[in-house]
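Heads up, this is only part of the complex; the chains shown haven't been moved.
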């Protein structure tokens, strides 16, 4: 007698197969999927550091940083203080042979201003446990850490956040002194367009993280945690460090990619192949689009020559290119013209605060 | 020895449990879920009429109309002509004891203009099989049919569709002679904002249908075919007929409801309950929203008194009220004000062409 149902279905739930997120590389760089803001029981998180490695393995991440709060936290009375380096040590040991890079980090936790920041690529987190926050930032800088401001638009009153998202004099000072290199423009499910603008203006690196505290739920197909895409020369800690300081990142949130237009454009072009052919109808061209990535693209037409007819019924519903799919649409060239521009916006590729990326496909008969 | 996996999983696939779509009723009216544009093998569809009843039963529809093309169609050479009423007769017999209303209909199929129209609530479809299309419309009118123009923005060149969505003199004439009562503003997955505008201006009934030809796939949870919501005095053919002529409809497409603002507003108010309470923070109110329906609502804030602070980080991602869920958000009243307006747009409730519905919640300490 055999009862198979539960056994079989249970397997995928409990198993730990390596996940995979298919996003194209850029020329000269590999695209690494990274989460640089993660908590464990060693601050106010709810899981042991090894769980964070298991989750990253299952989800297909390349690098994580466990960034427990350096200052007193909810669980503190129950945890024997060994060192602020301890959660890193536990995770790093668990990550052996998984291919996952674990980066030593910590969260410098103060009321606003300057709020919370993460310092990663630390050599000794304990050195950052200082009464004066400037001393903590200085210690991080001394260790050649990459420092970024967390959730600048947090709505949490308890951390002294105001009712608007502001750039404070304290951040200007940190930036000036070389102790602020990036900002979370995405934290958890939230996007901060003001911070996106600051990154563009002040040449700061755009970062997006989960800030997860509870166990990470098993992702449904097509779902993923918020993460930073790092365009690195190789899959090594050193290469990630270099890429972060050179601002070679984008942020992946739900179906959005947020970042500098040059990276978004190259990602789009490396993900999608176009083929344009004549059809039996005199004026008509058939466009075949092949999406070789796990990304989704939502297109809407923009201003264009009215003699180029395409996306006729695209208004509230965009033209969606599904992941790993091959699709077609038609373009008609009227009044005898033999070529034209198919202009559209990729609505979910956010190249400026709250704005999609413009793109043009040139077609010719 | 027993092998249960396949058996158990197979059941939901093959079974025919009655579906349910939970959308609120309006005051004095029941909300009926209807599809008035469906094909079978008796024109160019791919299934026997009984399958259409099975699908409607499984999906939770209240009424369907099988509207096979009256004129020559692809399958014609294989089907023994009995009568254009035959597909209705087969479906109507299968619908006994299911609670599904089957309405006799047919599609008057001509090149543009005037394109295709459906006539439903016919008594004898055969009377519409006339060489001159005006004779077909007149026969439908004589039978007191409800007549609507199908897919006015179709991109199909073979039916003589132009490259823009146009209102032709032929439609003006049909309207003038009382032979055009509604338009499909939704057909399949497509929405036609021009037709939406015409319905508002010319007092035509807004209709949305699947126009399904192949077998209807089993819907994933939360998915549904495009349909017309009819606000009828009762679940009877007569009440649907009256409601259609009185333009008491809305269209349900993906997560959109499209229709007149008065119906959308009442649907929203009957679906959602608000509770507003003080919190421990002096200036703060906690808003609890309970969604008693299967609908989803996507809210974005609009112009408002800057002293009323809410939806802080809503920009590219809206505030989403999930189906059958209870959720909360906070509102802060600054500068000592004791009440204010929470203004937002329900992005997926389309009350004007391509525009969401505005709404305001008044809050008070």
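Going by the order they are written in, the chains are A and B; count residues from 1 in each one.
By definition in this document, a contact is a pair of C-beta atoms (placed from the backbone, for glycine too) under 8 Å apart; a residue touches a chain by one contact, two chains touch by 3 or more.
Note that the structure is predicted; figures quoted are calculated from it, not measured.
J.: Can you report how many copies the full complex contains, not just the 2 shown in place?
T.: If we count every copy in the full complex rather than just the 2 shown, we get 4.
Here is the rule we go by: only the chains that are shown with their structure count from here on.
J.: Measuring centre to centre with CA averages, how many angstrom lie between chain A and chain B?
T.: Computed from C-alpha means, the inter-chain centre distance equals 37 Å.
J.: In their complex, what parts of chain A are in touch with chain B?
T.: 1-5, 8-9, 153, 155, 157, 163, 165, 189-193, 253-254, 256, 281, 284, 309, 312-313, 315-317, 330, 332, 334, 350, 353-354
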